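Omission of a single protein chain aside, the complex is shown with its protein chains in their original locations.
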Amino acid sequence: MIVSMTRRLLVFAGTVLAASAVIFGLLSVLPGDPAEVALGLGASPDELAAQRAEMGLDRPLAAQYLQWLGGLVQGDFGTSAVTGTPVGAELGSRLATTAVLIGSGMAVAVVVAVPLGVLAATHQRRPLGALLSGSSQVGIAIPGFLAGLLLITVFAVQLRWFPAGGWYRTGDGFGTLLGHLVLPALALGSVQGAVLARYVRSAVLDVMREDWMRTARAKGLSPARALRRHGLRNAAVPVLTVGGVQLGVMLIGAVVIERVFVINGLGSMLLERVATRDMIAVQGIVLVLVFAVLLINLVVDLVQTSVDPRLREAS
Amino acid sequence: MTGPQRTAPATAARRPNTGILVGGGLVALVVLAALVSLVWTPHDPLPVVAADRLLGPGDGYLLGTDPYGRDVLSLLMYGARISLLVGVVAVAVAVLIGVPVGVCAGMSGGRADQFLMRVNDVALAFPALLLAIVLGAVFGAGVGTAMIALGIGAAPSFARVSRSGTLQVMSQEYVTAARAAGRGRLFVAVRHVLPNISGLVIVQSSVAFAIAVLSEAALSYLGFGTVPPTPSWGRMLQESQSYLASAPHLVVWPGLAIALTVLGLNLFGDGLRDHLDPRMEAGR
Amino acid sequence: AAGPPASRSADGEITIALGTSPTNLDFTRSAGVAIPQALLYNVYEGLVKIDDDARVVPLLAESWTAAPDGLGYTFRLREGVRFSDGTPMTADDVAFSFDRLDEWTTASARSLSSISGTRVLSPREVVVELSEPDNDLLRNLAGPAGAIFTPGAVDELATSAVGTGPYRVEGYAQSFEMRLVANDDHWAGPPPADRLTLAYYSDPTAQVNALLSGSADAVVGLTAPQLLEQLEGDPEFGVTEGTTNGEVVLAMNNATAPFDDERVRRAIRHAVDDDAVREVAADGRGTAITSMVPPTDPWYDDRPDPHPHDPERAAQLLAEAGLTGAEIGFTVPNLPQYVAAAQVVQSDLTRVGLTVDLRIREFPAVWLDEVFSRKDYQLAIINHAEPWDIGQFANPDYYFGYQDPVADDMLEQARSGPAEEYPDRMRAYAERISDRAAAGFLYLTPWLTAHRSDVTGLPVNSTSESIDLTRVARG
Partner (left out) sequence: MSAPTATTVTAPALRLANLDVHAGGRTLVHGVDLELAPGERLGLIGESGSGKSLTAYAALGLLDESLRATGTVELAGVDGNLLDAGEAALCRARGRTASMVFQEPMTALNPLMRVGAQIAEVLLEHRTVPGRSAAATAAVELLERVRMPDPEQAARAYPHQLSGGQRQRVVLAIAMANAPALLVCDEPTTALDVTVQGQVLELITELARERGTALLFISHDLAVVASVTDRVAVMQDGRVVEQGPVDEVFTAPSHPYTRALLAAADLSVFDEHGRLRTTTSTPVRYDPGTPVPPTGPSRPGGPAAHLVLPEDGPPPVFNEAGDPEHPALIRARDLTRTYRRAGASVLRRSRPVDALRGVGFDVVEGQALGIVGESGSGKSTLIRQLCGLDRPTSGSLQLAGDDLTDPGRDTLRRVRGAVSIVFQDPMGSLDPRMRVRDIVAEPVLRGDRAQIRDRVARLLESVGLDAAALDRYPHQFSGGQRQRIAIARALITRPRILVADEPVSALDVSVRAQVLNLITDLAQEYRLTVVLISHDLAVVRHVCDTVAVMNQGRIVEAGPTADVYTDPQHPFTRRLVAATPRLREALAGRTKGDPA
């Protein structure tokens, strides 16, 4: 078990390192000169040259990468050329925002998906099942941002129950946070929930075909009971994997949702900084996003291992 | 070494289920619209007619006109082309990259497999949309970049699927038989593996296609999608959101087009999955 | 809408929804109009300011006298002015600020390049010396370059702004909001509102939704006019349309083919239906212009467009230039209003037989890089928001690449000539620029403001580089 843990962590570290290299390589070919953006219109060539030197853009890529990496291990994401402020601090606060958003989105998704999926499976050949899986299909087919726009028009503009966008400020009460959270979380979660529901359904269907479910029935457990006692835990194993992937997808879905609801999370930060060619920031953001995805996978991996003794054995 | 066993269901013999029919129908509808738009659209979708801005449905324009005075119906038909193009190219790219990798990994096994899958994990960590945004910034936003990015972004999932499929095929005795008969890896790959994982790949493709259509919309919304004046459903949505109050129909039509297409693709994919899954036999 | 929106602002607070957000608080080193829009007049003050009717009025200077040779101005400063950090504002600070201009990296500093030095006569008197007469001086002193800083606070301008204005910056979260609080010991007494919150929205729809859902009390500088329809006629809201200095210019690269050929430039102007562009891009609002001069400028003239919409003429001119069917690259900022305008232009040019390749570029980074800095463009479109900016046609390094010694000379004469002849000479200059079709002048951006009916004191026009919120009040 210990060995397997260390092994996993080593692999994880390796993957992250590889990812960081890819990110750096990819972004260092971006057109648009950060130095120029920093200086604005009509800066003279030597001003630019000076600015570049100041930003260390004149040094070889490898050196720049190593420097960046060196900073990262000390938690220093570098200082933005455009805003002149340290990237790390802002990343932190933006990430927190996005994390809250995604967390609540995932919560919504799960709350939607599990009952929907299970019912759709248990009523597979009955009208209810068809209805449920049908509705989840429709849910998937709606673009997230469109769902967001519609939610805003109805609940913010027409009914004025919730703010149309924005985020709570430090110091505001929890109520304010909730108010700002409801619509985005719905927009994010309902769509992902529909996706998740499909997987829950097929996982439960698979489980219901298992021999040991038949054994459970033969023991005298009612179908529902058998499903609760034996089925769901088994179904959870594959669903976990998907759930992990979904979280990753949401992380990116958040980019769009944050734009729709003008939430200043990681996603909107990404768009801003891409637009201003704020390389150091973009690198940081993409790295954080990718890191998050990888981390999620790792956690899912570990959770599964703890749920499934066979995997525990294998490792 | 089990006891007598029942003959497996005759996959090929079964008639397609409702999912395939309905889904296929919807997709066919979109394809038809796209094809027709090649030769005929009610109006020319490109030129701006300031005089005819924002007309409601009716009066000469079946579904009304957009803020540029262009016929919405014509735009929708033309947009179908783009959506399909994006989907097809993205899926093609994903398949061309993902399937070979997956099959190689699955067939070679051991260290090579380990390595390929590690690489795949790294790739998996770059979601398609993120890739599209970054690549859009690198090579300039546009439908071309978007398609490729979405394709590359989807490739890892294809690699996964085809790998697991390949592993299953490789464990089958008919592969052992082929090797015992002196057939080489290539033959096994082409004659045994590919045909047997094709089902999986097609299902995955339909899913990826749907995702691509949705992503095109999202990208256009973020300004990384199709470049004007080329009509695209995504951009129609993006352009019309500020008219949501004054001219809601502008949002309704492209939204509906996207939803139905995706719905069709997913229904088709699920239908196909069930169709190919022997265990779904019972009750059908 | 269901009843009046309950404002979500705290009491005493007024929330104003704006567009693109500042990158930071330092307009001496960071480009972008958003920084001065937020800070000038509200937080930083100069010797003079431009009021809502585009007049230059006293601010930190009570009065001033120009030297007869026009090579110097003596300013008398206001009594009892303090920076928000408590230090009193004296002539030394004025001197310090103008002497520091060469440390600026942003373009606006160049607007005061005629200043050769400063002389402090007394704590309340300072002389600004010029290398040459400059009729634009006072106006430019009203711009960001004229802002007065205190030596104690110029080290972290990016994160803190210490000025003499009626408001202090309490906090700023990029692309989210800037919180301003009343500066109670402002020389003119505390401002009407205790707090101003500038909330930034990347997208106009969100701006208006914020107003509709009560998250914002006013929307200032709305770029999507079509959104106002739902507000107009609603008693809960007020909508105003004012003028700006923002001419939407169809820039042509005069330096290179094909636009080094005047016939081609005139063809383009004949081909493009400016009114249609305004109809689509500004929902019919804004003002038609025939040169790069807004009606609020002293040298505005309302003569008819020398190049009226006339496709036949355009086609003919193109034929003469042998350019029929040529492909033209059109580099457009990726902002909705420009993309919209560009599509109309493209459509018009297609009608006269040109093929237009739209190149949508991220604004600011990529568009500025390609068009402004590398001048690697043929056709471009942008809103020139700075006041009195027609002079840029004389700047050889400017992206217009317009070469016209005669015109340059006219401008020189106007600038350094007697002040009373200044307007007429400028008018002549502007006419020549337009006659030679140095660029296309599509329309003047409207300044659109929407607010809850209980909010007053918002600026109607955008006459300066600031959004003057000093008189905003509730009720």
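In order of appearance the chains are A, B and C, and numbering begins at 1 in each one.
Quick note on the criterion: contacts are C-beta pairs under 8 Å (C-beta built on N, C-alpha and C of every residue); 3 or more make two chains touch, one makes a residue touch a chain.
If you're wondering where the values come from, they're calculated on a predicted model, not measured in any experiment.
J.: Can you list the shown chains that the absent chain is in touch with?
T.: Computed over the complete complex, the missing chain touches A, B.
J.: Would you indicate which residue among A:Thr15, A:Asn234 or A:Asn297 is in contact with the undisplayed chain?
T.: A:Asn234
J.: Footprint of the hidden chain on chain A, which residues?
T.: 3-4, 6-7, 10-11, 125, 210-212, 214-223, 229-230, 233-234, 237, 307-310, 313-314
J.: To test your reading of the contact rule: which positions on chain B touch the chain that is missing from view?
T.: 1-13, 109-110, 114, 172-174, 176-183, 191-192, 195-196, 282-283
The rule is short, and it goes like this: only the chains that are shown with their structure count from here on.
J.: Taking touching chains as linked, do they make an open path (line), a single closed cycle (ring), a hub with spokes (star), an all-linked set (complete), or other?
T.: complete
J.: When I count C-beta pairs in contact, which pair ends up with more: B-C or A-C?
T.: The comparison resolves to A-C.
J.: Could you put a whole-Å number on the gap between the CA centroids of chain A and chain B?
T.: Averaging C-alpha atoms per chain gives centres 22 Å apart.
J.: Report the inter-centroid distance (CA atoms only) between chain B and chain C in whole Å.
T.: One centre to the other, that is 46 Å.
J.: Taking the mean of the CA coordinates per chain, how far is chain A from chain C in Å?
T.: 40
J.: When you check chain A against every other chain, which residues touch at least two of them?
T.: Counting only residues that touch two or more other chains, chain A contributes 31, 157, 259, 271, 274, 277.
J.: Do you know which chain B residues sit against two or more other chains?
T.: As it turns out, chain B has residues touching two or more other chains at 137, 140, 241, 244-245.
J.: With touch defined as at the start, can you tell me which chain B residues reach chain C in the complex?
T.: Going through chain B, the ones touching chain C are 46-48, 50, 53, 67-69, 137, 140-141, 223, 227-229, 239, 241-246.
J.: Within their complex, state which residues of chain B touch chain A.
T.: Listed in rising order, the residues are 118, 121-122, 124-130, 133-134, 137-138, 140, 210, 214, 217-218, 221-222, 237, 241, 244-245, 251, 255, 258-263, 266-267, 270, 279, 283.
J.: State the interface residues of chain A toward chain B in the complex, per the touch definition above.
T.: 11, 14-15, 18-19, 22, 26-27, 29-31, 125, 137-138, 140-146, 149, 153, 157, 198, 206, 209, 248-249, 251-253, 255-256, 259, 270-271, 274, 277, 282, 286, 289-290, 293-294, 297
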